[in-house]
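For this view, one protein chain was removed and the others were kept in their places.
Chains: A, B and C, in written order; residue numbering restarts at 1 for each.
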Amino acid sequence: MKVTVKYFAVCHEMLDRSEEVMELPEGATVRTILKRLEEEWPEIAEFYEVMQMSVNWEYATEDTELTEDDEVALIPPVTGGTDV
Amino acid sequence: MKVTVKYFAVCHEMLDRSEEVMELPEGATVRTILKRLEEEWPEIAEFYEVMQMSVNWEYATEDTELTEDDEVALIPPVTGGTDV
Amino acid sequence: MFKITSEVITGEEVRDAVETPDAGAVVLFFGTVRNNTGGRATKYLEYEAYPPMAEKKMSEISEEIAEKWGIDRVAMIHRVGKLEIGEVSVAVAVASPHRKDGFKACEYAMNRLKQIVPIWKREVWADGEAEWVKPDAVFFEQPEKGE
Partner (left out) sequence: MFKITSEVITGEEVRDAVETPDAGAVVLFFGTVRNNTGGRATKYLEYEAYPPMAEKKMSEISEEIAEKWGIDRVAMIHRVGKLEIGEVSVAVAVASPHRKDGFKACEYAMNRLKQIVPIWKREVWADGEAEWVKPDAVFFEQPEKGE
């Protein structure tokens, strides 16, 4: 199945792309994507601790199962609004 | 001595004037003014309980002593701002 | 900026008065004329003020805020005269380094304004009757005489 994966802010910068379409096996979860990114760039695993994932605009866990055409995103810690 | 006395809102309406100059004896206090108004219109005394007085833009008591050219005001309960 | 005005209040004025490049947080409050009070339909309102004392008391409230939260950027404006439904009667703006304090200070300013600033409201009901509004019980007791 195909899913779209989006990268924002520091992830966008680290991976040098803002989104891509991944071909995943049936039964894939968010963890499948994280593992694949880790293979490409091992350092990204350090950020997983502080990062969240979303599936179809909703926060998800590593165990969340994916289906065709899902939109997955890596969500670095949010810092919108103001610092005050 | 002469002092200016100002009436607002319900007082303005009751006394049918917004201000007047009063000639008062030396040693007069805010109470002197209240007594004089009471002579003119006894019903006003009922409102003294919930009313405040000011002298020169500062809340005052009945015992506050007055001097020439003071600006005294009867301050009905304030209701500015909003009701919410 | 502490002001009694008979002009329409847009809010720009209080906001401009407090904004500063090192603040970060601006909290504004607007009080508007509702179409009813306690379910009874309002036609319009009239506000009357004792302007020099009102502006002095607003300034004192801002001094209280400076003392409590170290915030020195507060602006208050209250309109007088005839106000139609939906129009702004009062606007308060506070700019602060921390938003938490900004919210507290702005709310405090409104509470104190209703207690000590000499402004009165006359309600003209849709049925044609009119009356000077009395504050509710709480405010009847505050501030005490001689404050």
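Structure notes:
Note that in this section contacts are C-beta pairs under 8 Å (C-beta built on N, C-alpha and C of every residue); 3 or more make two chains touch, one makes a residue touch a chain.
The model shown is predicted, which means the values in this text are computed figures rather than measured ones.
Subunit B residues in contact with the hidden partner, per the touch definition given at the top, are 82-84. Mapped onto subunit A, the interface with the missing chain covers residues 6, 8-10, 12-13, 50, 52-54, 57-61, 73, 75-84.
Where subunit C meets the missing chain, the touching residues are 11, 15, 19, 21-32, 34-36, 85-86, 99-100, 102-103, 106-107, 110.
We adopt the following convention: only the chains that are shown with their structure count from here on.
The touch graph of these protein chains is an open line. Of the two chain pairs examined here, A-C and B-C, it is B-C that is joined by more C-beta pairs in contact. One inter-chain figure worth recording: subunit A and subunit B are separated by 72 Å, centre to centre, where each centre is the mean of the chain's CA atoms. Separation between the centroids of subunit B and subunit C, computed from CA atoms only, is 24 Å. The set of subunit B residues touching two or more other chains is empty. Counting partner chains per residue, subunit C has no residue touching two or more of them.
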